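Only one structure is covered here, and it is reproduced in the block below.
Note that one protein chain of the assembly has been removed; the remaining protein chains are unaltered in position.
To keep things simple, chains are lettered A and B as they appear, and every chain counts its residues starting from 1.
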Amino acid sequence: MKFVRQLGISALALGLGAPFAGSLQRTQQRGLDLDSIARAINEGSDHVSARQLARWIRDRRSGLRVIDVRSPAEFHDYAIPTAENVPIDQLAKAHFAPDQTIVLYSQEGAHAGQAWVILRSLGVTQAVFVPGGLADWREEVLNPRLPANASPAERAQIEDLSHYFGGTPRIGGEQGGDVASAAQIGRGSRRRGC
Amino acid sequence: MRPLRPYAEPHITGVCLGLVLLACFALSGQGLGASGAFASVASGVVGAVSPETAGHSAYFQSYLQDGSPWTAWIVVEIIGVLIGAAASAALAGRTRLTYVGAVRPSGGKLCAGVAGGILMGIGAALARGCTSGLALSGGAMLSVAAWIFMLALFFAGFLAAPLVRRLWP
Partner (left out) sequence: MNDLLIAGGIGVAFGWALECAGLGHPPKLAGQFYLRDFTVLKVMLSAMLTAMLGVFWGGRLGLLDRGALYVPETYLLPQLVGGLVFGLGFVLSGLCPGTSCVALASGRIEGAATMLGLFAGVLLVGLAFPAIEAFYRSTPHGPLTLQRLTGLPYGVVVALVTVLAVSMLAWIAKWEARR
C-alpha cells in the first residue's frame, strides 16, 4: 500500500511539474538557420502545389492548417475553403503547434514565400507555401484545363477535385468558372486501429 | 471458487499497462487497440465471401484497402493478447478452475454476453474505438474524442446497471 502511495505522489510531482517544463522543451531557436532553409529550398520541401493542397483539404489531412496571409478584405472576397486569415503583419503573434502542417498562400505566391521565411525565423519548420498562390488554385483546381493527352483516369481525378471545390474544368477553350463554395466534410480519411 | 492466486494490485498493474502503452506509442506511433481487430477480421470475411457487398460499404473498404486484413497490425496484436493472457493465467494457476466447469455460466448469461458484445461492436464502430483503443490510448493523448467516449460509457453503464442487477448477484 505504501508503494502505491509513493506512485501516486510521484505522479502528482511529475504532473505538477509539467506546466513549468517549458525550459526543457527542445529549443525552438529564433534566428535564421540558413543551412536548413537553403536545403529546404533546394529539395523543394518548402512548397506544395495548389492541386496537392486541394487533395489534402479533401482528404482532411490531420493537423492541416491553411493560412491566408492577404488582407482581411481580400480574404473576405474569396479564400480557399478551410483557410484562416492571418495577415502577414500578424504572423509573428500567431501560435503554431509543432504537430500541425501549415500551408501559406497569398494572391500570387510571393508574399506567401516571404511569410514562409518569417515563420522559419520564428522556429516554425513545418510550414510550406503555395508558389502560384490563388492564381494557381484557380488554374489548377477550380478551372483546370484538361490535358488532351491525359488518360481517362487522370481526367476523372482532375474533374473530381474541381467539382469537389465547386469549380468547372475547362475543356480546350476558355470557360469561366464560378467561384467555389465552402468545402464540406471530406471523404474517406483513412484510419487504422481500434 | 476463489482463484488459486489473487490478482495483482490494480494500481501497480495499471502503471505496468501504462508502460506497455507508452512502449507501443514509441515503437509504432499509435496506441493499443482491440475492437479494430474484430472490424478487420469482419472485413476480411465479408471481402472473401462477397466482394461486392464489401465494395458497397466504405467501412469494410477502409479495412481492406491497405494489405491483408488477416495480418493487420491490430489483429496480430490481439493474437498476442490471447497468448499473453493465456500464459499469465496458466502461470498464476488461474486457468484450471474455470476449465473444470466449476463456474459454468448459465445460458442466460451467455446470451447477455452475446447481446452485450453486439452492442459494444456497434458502439465501438460508431465511436471508432473501444475502451483500449479510444478511451485509454486517446485519453493519454488528451484527445477530446476519448473523454467524450469515456464519459458517455460510464454514464450509460451506471444508468443501466440497476436494470440488469439480476445478471450480477
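Criterion: a residue touches a chain if its C-beta (ideal position, glycine included) is under 8 Å from a C-beta of that chain, and two chains touch if they have at least 3 such contacts.
Because the structure is predicted, anything quoted here is derived from the model rather than measured.
Along subunit A, the points of touch with the absent chain fall at residues 4, 7-8, 11-12, 14-16, 18-22, 24-26, 60, 62-63, 97-99, 126, 185, 189, 191, 193-194. For subunit B, the residues touching the absent chain in the complete assembly are 7-8, 10-32, 34-35, 37-39, 41-43, 45-46, 53, 56-60, 71, 73-74, 76-89, 92, 94-96, 98-99, 103-105, 109-161, 164-165, 167-168.
As a convention for this text, only the chains that are shown with their structure count from here on.
Subunit A and subunit B, compared by their mean Cα positions, are separated by 36 Å. Within the complex formed with subunit A, the residues of subunit B that make contact are 9, 11-12, 15, 30-37, 58, 61-62, 65-66, 72-74, 124, 128-130, 132-134, 137.
Residue ranges on subunit A touching subunit B, taken from their complex, read 3-4, 7-8, 188, 190-194.
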